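To keep things clear, I will list the structure first and then write my remarks on it.
What you see is the complex with one protein chain gone and the rest in place.
First chain written, first letter: the chains are A, B and C, and each begins at residue 1.
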Amino acid sequence: MSPHLGANRYGKDGIRLVLVRRGAAEDDPHDLRDLTVNVRLEGDFDAVHTDGDNSAVLPTDTMRSTVYALAQQHLTGSIEQFGAALTERFLDASPAADTAEVGLREHAWSRAEGAGRPHPHAFVGGSAENSTATVTRTRSDGLDVRSGIAGLTVLKTRGSAFSGFLRDEYTVLAETDDRILATEVSADWSYGAGAEPAYDDIRATARAALVTTFSEHDSESVQHTLYAMGAAVLAGCAAVSRVGLRMPNKHHVPVDLAALGIANDRAVYVATDRPFGVIEAEVLRD
Amino acid sequence: MSPHLGANRYGKDGIRLVLVRRGAAEDDPHDLRDLTVNVRLEGDFDAVHTDGDNSAVLPTDTMRSTVYALAQQHLTGSIEQFGAALTERFLDASPAADTAEVGLREHAWSRAEGAGRPHPHAFVGGSAENSTATVTRTRSDGLDVRSGIAGLTVLKTRGSAFSGFLRDEYTVLAETDDRILATEVSADWSYGAGAEPAYDDIRATARAALVTTFSEHDSESVQHTLYAMGAAVLAGCAAVSRVGLRMPNKHHVPVDLAALGIANDRAVYVATDRPFGVIEAEVLRD
Amino acid sequence: MSPHLGANRYGKDGIRLVLVRRGAAEDDPHDLRDLTVNVRLEGDFDAVHTDGDNSAVLPTDTMRSTVYALAQQHLTGSIEQFGAALTERFLDASPAADTAEVGLREHAWSRAEGAGRPHPHAFVGGSAENSTATVTRTRSDGLDVRSGIAGLTVLKTRGSAFSGFLRDEYTVLAETDDRILATEVSADWSYGAGAEPAYDDIRATARAALVTTFSEHDSESVQHTLYAMGAAVLAGCAAVSRVGLRMPNKHHVPVDLAALGIANDRAVYVATDRPFGVIEAEVLRD
Partner (left out) sequence: MSPHLGANRYGKDGIRLVLVRRGAAEDDPHDLRDLTVNVRLEGDFDAVHTDGDNSAVLPTDTMRSTVYALAQQHLTGSIEQFGAALTERFLDASPAADTAEVGLREHAWSRAEGAGRPHPHAFVGGSAENSTATVTRTRSDGLDVRSGIAGLTVLKTRGSAFSGFLRDEYTVLAETDDRILATEVSADWSYGAGAEPAYDDIRATARAALVTTFSEHDSESVQHTLYAMGAAVLAGCAAVSRVGLRMPNKHHVPVDLAALGIANDRAVYVATDRPFGVIEAEVLRD
């Protein structure tokens, strides 16, 4: 009847890293990277929990320091490659761990456009859209990489219907063949076996496929468009084997202008926060 | 090479329900319940995604209406029992679904203490602490209930150490035998086989065990105290078979007053937001 | 046509201070204070802006350090007294400033109740309700203190009407003599001339007056109840000369259960987030 330890893991969340890469010459343009990194370790940490024996515990403060220590050398390309280097380091530094997982989120900055040229060292930020990656390394199975995009907010004012659905005694929703469809897409994808993927190129291709398909699809439901978007990523990105999509329905409700004595030519909507529909699905390559 | 649908589910998040129960007489005290409910359905929804055929889709708007429709009759006791009724209804209403999951979060209100008595119809709220439950029903396996508490914020100023940990070249953290330990506990627990548990009584017992153990434990690490807290819930609640705990480390860093020419008698700390350690583990009954 | 500097001020926001006061003996209970402090200076800072001359600028980093440096000696009683000491220091340290303003917000912790007694060094937090103060000192006029409460969330299920209001062609709101009234009260008050007020006692009295009056008042509108609450603070606190109240209307809308074929005995409500009414007013002593 005594208790014992089940699944467990620990790590550090919210490690904020900004990296500036300056050229050799004084006037060379600077490059800017802005990441938030999370770290998790799993393994044999029983004695930490049951006996208060910390000898196997790499402190979470060290995880933070490690992200900073490896940045200059390893954050030279994709966030996926930086994550791979970090997981390798964490398994080396923590013998008790059998799995290291690093989550990365890159915050976009674009060069300031002042003075008629992209500025060499000034940047404009503020987008909610992030590049994401989850890099997992286990001693037994090696590296697993998932790439993604979060916060991609899209809306269309035509080409979206929702009708022919199941009705019961509590169903009051009207059918529609013309509604606003809006969502904040979170996408992540896995890669098939083979050479190291061109992570950044694939992300750009996947993003274009998501936006174009959302825009062009003749939508019968969020599910219907989500599936088409996932299929488009697979069609455009040969290295991708699986796409996961989460698309909350950011409802836009037509305002009842008739009650105000005004004709509503499908023009005035209220954007609501809560409650909201949530649609999640994976699309797989056969 | 054609795509196909993988795991998928859909539902409604953020359904806000406030229920007032009034007595038979004009002056009877009122009872107040304040919940946020999430709903998810899983099952055979392939044609929705691939063909735009909505005939199997119970709208998420109907999920919302159903929560309101069932509230008066079924939200008479624990949130777990309300969730069980909701999942039963959703499987009945959605033949294509094989799993219905309902997440419930109850926001606490206490009776206003004005005028020297607990007030019959005025309430004070504002606590970040919630009662939670996740109720899942499948056609094959029936009901699974997880109960919990979220947002339980605790802090102790004595009896917390962190030393003897693994060090590497990036470890700069000092060992300490006297630090502030603070966390916001999220706990959830599962029940063993047997009669329907007394959900509310168990939650009260579990909460007391969590707070008392956090307070009294001679802590060598967050992991060490987390495990003791989980074990205490198991010891106090015979019906509970598993406790999951998530305890972010709300770091309190001693201010370097020496740099300001002032002696620091372990008095002045800065509470930091990011980054923060995260410790997660399950404690199981043998 | 040349530009010149108008009103300006600068300072530091979000200084987080946790102070632990331990007794002389090992087992004495600890006291815990948890504050967020903001600082602002105003004065003759023209050359900083127009010429880039920083010689008059006390860095905002020094404001932060000063809050920590003065905590042990001056945070021994009310937040108002701590604020008064800070403003005195800032005017001494910054000759160019003629006004120093310190905003303080105290986050409440209560002693953990585990093991049948208030715990000597373990605490439970998590309330959204804060004690607040804004302390302003000018070289010409000396000290001005405003005290307050923020995040006081209250709700009543009886004794609230809203009817007889102005109607125009866009008014669709139904009159009601029985609605839920809920709000998150922000209150602040000023003191008349005289001896130093007993800040903490007055805050306790004011809070009780606010809660009791909200609970007992026969409300015709938020404005009506707000005014009664302000008047009650004045009636209960002789040292208070002015009360400012901000009371957003946290709307609770009855669900249209009739559309679902169900009778609604004034029981089921949806709590909405946006939009929300906002009522602000001051109540003054003649």
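Heads up, the rule we're going with is that contacts are C-beta pairs under 8 Å (C-beta built on N, C-alpha and C of every residue); 3 or more make two chains touch, one makes a residue touch a chain.
Bear in mind that the values here come from a model prediction, so they are computed numbers and not experimental data.
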item	value
Sole contact to the chain not displayed, among A:A93, A:A133 or A:L152	A:L152
Residues belonging to chain C that touch the chain removed from view	1-16, 40, 45, 48-62, 64-66, 69, 93-94, 162-168, 170-173, 219-224, 226-227, 230-231, 234-235, 242, 248-249, 273-286
Where the missing chain touches chain B, by residue	169-170, 172, 259-261, 273-274
Chain A residues that touch the omitted chain in the full complex	16-22, 30, 32, 34, 65, 68-69, 71-72, 109, 112-115, 119-129, 151-159, 180, 184, 208, 211-216, 252, 255, 257, 260, 262, 264-272
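Note that in this section only the chains that are shown with their structure count from here on.
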item	value
Innermost chain, where centres are averages of C-alpha coordinates	B
Interchain centroid distance [CA atoms averaged], chain A/chain B, Å	25
Numbers and ranges of chain C residues touching at least 2 other chains	260
